[in-house]
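Here it is, the structure, as structure tokens.
Every protein chain but one is kept in place in this view of the complex.
Residue numbering begins at 1 within each chain, and the chains themselves are lettered A, B and C in the order written.
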Amino acid sequence: MAELGIGLIGTGFMGKTHALAWRAARAVMGGDLPEARLELLCDTPHDRADDMAGQFGFARATDDWRALVSDPRVDVVSITTPNGLHHDMACAALKAGKHVWCEKPMALTLGEAEEMAEVARAAGTVTMVGYNYIRNPAFRHAQKLISEGRIGRVVHVRGWVDEDYQADPDLPWTWRARLDEAGLGTLGDLGCHLVSLMVGLCGPIESLVADTQIIHQTRPLPDGTGRGAVENEDTATALLRFASGAHGSLSTSRSAWGRKNRLDWEVHGTKGMICFAQERMNELQVYLNEGPKAEQGFRTVLSGPDHRMRPATQRLTPISASSSMARVRRCG
Amino acid sequence: MAELGIGLIGTGFMGKTHALAWRAARAVMGGDLPEARLELLCDTPHDRADDMAGQFGFARATDDWRALVSDPRVDVVSITTPNGLHHDMACAALKAGKHVWCEKPMALTLGEAEEMAEVARAAGTVTMVGYNYIRNPAFRHAQKLISEGRIGRVVHVRGWVDEDYQADPDLPWTWRARLDEAGLGTLGDLGCHLVSLMVGLCGPIESLVADTQIIHQTRPLPDGTGRGAVENEDTATALLRFASGAHGSLSTSRSAWGRKNRLDWEVHGTKGMICFAQERMNELQVYLNEGPKAEQGFRTVLSGPDHRMRPATQRLTPISASSSMARVRRCG
Amino acid sequence: MAELGIGLIGTGFMGKTHALAWRAARAVMGGDLPEARLELLCDTPHDRADDMAGQFGFARATDDWRALVSDPRVDVVSITTPNGLHHDMACAALKAGKHVWCEKPMALTLGEAEEMAEVARAAGTVTMVGYNYIRNPAFRHAQKLISEGRIGRVVHVRGWVDEDYQADPDLPWTWRARLDEAGLGTLGDLGCHLVSLMVGLCGPIESLVADTQIIHQTRPLPDGTGRGAVENEDTATALLRFASGAHGSLSTSRSAWGRKNRLDWEVHGTKGMICFAQERMNELQVYLNEGPKAEQGFRTVLSGPDHRMRPATQRLTPISASSSMARVRRCG
Partner (left out) sequence: MAELGIGLIGTGFMGKTHALAWRAARAVMGGDLPEARLELLCDTPHDRADDMAGQFGFARATDDWRALVSDPRVDVVSITTPNGLHHDMACAALKAGKHVWCEKPMALTLGEAEEMAEVARAAGTVTMVGYNYIRNPAFRHAQKLISEGRIGRVVHVRGWVDEDYQADPDLPWTWRARLDEAGLGTLGDLGCHLVSLMVGLCGPIESLVADTQIIHQTRPLPDGTGRGAVENEDTATALLRFASGAHGSLSTSRSAWGRKNRLDWEVHGTKGMICFAQERMNELQVYLNEGPKAEQGFRTVLSGPDHRMRPATQRLTPISASSSMARVRRCG
């Protein structure tokens, strides 16, 4: 039976998510997939790596990510560390001949991301950025309807992605507020997901104009010595023009009270409209100008056995995503 | 018993609506209101004016709007004609000392609107533009919550207003597609309602950047002789900055399949969020960062006896609305 | 021009509603309708009748309903008084040759209702019970879809009608809690609306089994002298079998916190399903087993110009409604 040795770096929220995904993939997708052998887990300090290896079911643990990316029994490297580490880890893993699944955002700057993409092309291994929402069967169904021309020519598109984890003015300052450690603010945490969805639905973005906003200019330092500056954006909004000729807009906020995982979009076509809301992730809203007017309406299509999830068969080129991100950044 | 003589110009969709409003106002609002005496109805040809006066319950009919605005038994003039006629009718009525209720959009150009506002100031009578949605008890309740500081400082606001009456590419060309007859496209028909709501919630807009789009560049001429050009916008989207410091955005489309009367907005504050959707016009969605986190959620507040509608007590200055409109136009 | 002289008894919530309906009918429905001349308004004391006649626009006022029902200038009598008065007023009006629009519930007992129906048959005038929800264009569209076989054979139906006006245990006792004055509790106030809808969708109910419940057995007397007994039901739930062979159920509560006007139903057919919720009264939910499974879903059909409201053209026989009501009552 074919096997892949899995190495995972990071054991936080996304590290746990990758571990669960690796444990479930073959049982969910079927016996044609290779077995994912949970080989090596990396975190610091070593004690934590040991503990989490036990919890997640990895055979071995390490506190040295360079050892992990070059380990001969590791075939695939999952990178779930803070943003500033993605570039070095991914490049090292790719140069060691590993496949790489790297969490979003790819990197802190466009230059870093382009370099990662170049290294990936040279390595020739399989790579993927953690844009999980483009695997949702509801999203795939939307793509299918659009590609079949069911809503006609796509003319307009809008999207929003909001959470409230930075809404409270009294939350303490963290490194996430620094440009040199976290890079982008809400665009890196949330906005890039939306870009991955929009590009997947409507093709590349050609140009844009944007506005960003820092709502809470400073936050209390955790050590009680005063207040630290917030350097990256709380909200960002952009007017978009797609290469296809469609117009649109996107808006994102990490300070939007009540939003826990809002990631909504709507695609306007000349024959219909498709809408989606992530907080109701199993529902696709579809309106088609078909049949008698009196019977038309938005249809709530619930995901089910007729909307199958498939393993990724085409590689996601990192460059396209990173470029879009960079364009967003420039206009901030 | 106090009485007001009502003159109504126009018997289309909005003419009928004004007629119904005049017939119902006192019965709904109470006996303290003056009686609205349906005095004179104007449309062309005279036959139609006669028929509709019968249907709407007006005492007399005319086909001469100049006669109506100067009729001594008319105290208030309701103007519900095509956009290009608003300016002349409103100015004439104001100069004759009448109160004026003029449908939106006020005028074809900012210059016209400013002149109307100047004439209104000189006349000193009561005037109102047809921004009916700002009278909705749900909207009034939102204003109350905001003014009381319940959602904290308003930091971000978004809005959308969409219909699908121009979504079908095969619809014939009409005068509504001409700049010199209809003026603005979706901004005049739909967008100005949204501006009236946003200004009512967040105060004046200070600056903006916008993009517009004509989706269907031509439409078939009704006489079958070819295709006519569409001169005004099908969609418009803008990045907004409010005088208060809040940022935001708005987007409108008259070609959005499935939307029959979408007019949605959301106001983000530092302590909460309020959202509204016109197609569910009796519901206000309110999220407050109050009480235990585990019990927080958007509250669906249904309009009821505790959210009373009140007669307008303050005059809506036409100039503020028209200026906002004009600013939107300039960036098209 | 044809005219009908209108007499209205009662000036409370429903009295105001009838007044508004009479004022709007012709303007809404068109010039083919006769003009509704607001002739005579009755309430007690006479002062109140005078005041409300002014507010509603009636020509004359009286405090003597017997005078109203026999007034030669009155052609139609609207009855909006407390339930216990419906029988006597309606019978007197019918015997005087008037058309009668009587609010629901028709009467306190089945016997009374059957007598009213008998008198109506003898009079030969037009009569109507105040089941307004069966005039909703969304409901009419549902009826049309069912009658055309779009959802196949109707096999199951469910409905709920809830409000919270008796949910608070501390509300004072009123005459509405007495069987001999108010008759039924939530069944008379709310349940009969649901029966009118179900019968309109699925035909007559053949048999049923029901359960009722008094949640608050006593309420504080308004004069502070103790507590008064609640004699009629707060909730009622029934298993239904329709003459057509369909099964179903209904449930109603006047003590359901948060419900302001919940009146929901769903009709299950062998080819589809239709659902409705009154608090979103312009939306019909329609699921049809048509087309590819992957594209099926509940369609939210918004009421619009393609779902026209029409004036009632067929008489609503009071007996059918009252019998259904009575069957419900017997099993309490």
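Here is the rule we use: a contact is a pair of C-beta atoms (placed from the backbone, for glycine too) under 8 Å apart; a residue touches a chain by one contact, two chains touch by 3 or more.
Quick caveat, the model's predicted, so the values are computed rather than measured.
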Check: What are the shown chains that the left-out chain touches?
Finding: A, B, C
Next item on the list: Specify the residue from the set C:Leu4, C:Val126 or C:Ile215 that touches the hidden chain.
Entry: C:Ile215
Notebook entry, point to check: Given the contact definition stated above, which residue among C:Asn83, C:Ser251, C:Gln278 or C:Thr300 touches the chain not shown here?
Noted result: C:Ser251
Note to self: Could you pull out which residues of subunit B are in touch with the chain that's been left out?
What the structure shows: 141, 145, 284, 286, 292-302, 304, 306-307
Checklist line | Hidden partner interface residues of subunit A, rising order | finding: 1, 16, 19-20, 23-24, 26-28, 30-31, 35, 51-52, 54-57, 260, 279-280, 282, 302, 304
Checklist line | Residues in subunit C touching the chain absent from view | finding: 151, 155-156, 158, 160, 167-169, 209-211, 213, 215, 235, 237-239, 241, 247-249, 251, 253, 255-259, 268-273, 287-289, 296-298
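Just so we're on the same page, only the chains that are shown with their structure count from here on.
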Next item on the list: Kindly list the shared contact partners of subunit A and subunit C, in label order.
Entry: B
Checklist line | Farthest chain relative to subunit C (centres taken as mean CA coordinates) | finding: A
Note to self: Quick check for you: compute each chain's CA centroid and the global CA centroid, then name the chain with the smallest gap between them.
What the structure shows: B
Next item on the list: Please state whether the interface between subunit B and subunit C is built from the same residues or different ones, using more than half shared residue numbers as the mark of same.
Entry: same
Item checked: Interchain centroid distance [CA atoms averaged], subunit A/subunit C, Å -> 53
Check: Using mean CA coordinates as chain centres, what's the subunit A-subunit B distance in Å?
Finding: 41
Check: subunit B to subunit C: how many Å between their CA centres?
Finding: 35
Check: Can you list the subunit C residues in contact with two or more other chains?
Finding: 302, 304
